[in-house]
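Have a look at the structure below, then the notes.
Every protein chain except one is present and positioned as in the full complex.
Moving on, here comes chain A:
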Amino acid sequence: MANKPSAPVMNPIEQSGTDYLQMHRIYDLFHNLSASLVYNKPEDPKAFMINYLEQLKKARLAGLASPSLVDDKDLTSIFRMLDPAGHGHITYSQYASTMEALGVPTYNTSPAGKDNDRITFETFSQEARKRLNELNATYH
């Protein structure tokens, strides 16, 4: 629904509506919410959504991590899959393609260890965690 440059100019009411939605990150909110819903498939979708929104509110208040489909355990498992031999680091291209697979659009393209092509677990998980938090904190 993003405004393409060739799209006709919206009337002011439409424009203010879109602005409102963008300012409060409603698109991202609904995106994350529906992803969480169809992944978890709860019996009572409304109760699940209310729970999610409450958690998000708490996160906003306390500066904690927002609810996310990918938690720290998952990051550890992902890293282990990428580094089955247990060297403790992954290559830059692995790091880049994992970021994309996680749905992170912009990430640090020169993390520590890029020069010798060895990204450690700490670097990877810190960057992933930071970006995922940004994506999930759908409030302003």
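The working rule: a residue touches a chain if its C-beta (ideal position, glycine included) is under 8 Å from a C-beta of that chain, and two chains touch if they have at least 3 such contacts; residues count from 1.
Here, contacts and distances are computed from a predicted model.
Student: Of the candidate names "Adenylate kinase 8", "ALA-interacting subunit", "Cytoplasmic tRNA 2-thiolation protein 2" or "pyruvate dehydrogenase (acetyl-transferring)", which one corresponds to the UniProt protein name of the undepicted chain?
Tutor: "Adenylate kinase 8"
Student: Which residue numbers on chain A touch the omitted chain?
Tutor: Touch with the absent chain occurs at residues 17, 20-21, 24, 26, 29-30, 34, 37-39, 41, 45-46, 49-50, 53-54, 56-57, 60, 81-82, 94, 97-98, 101, 139.
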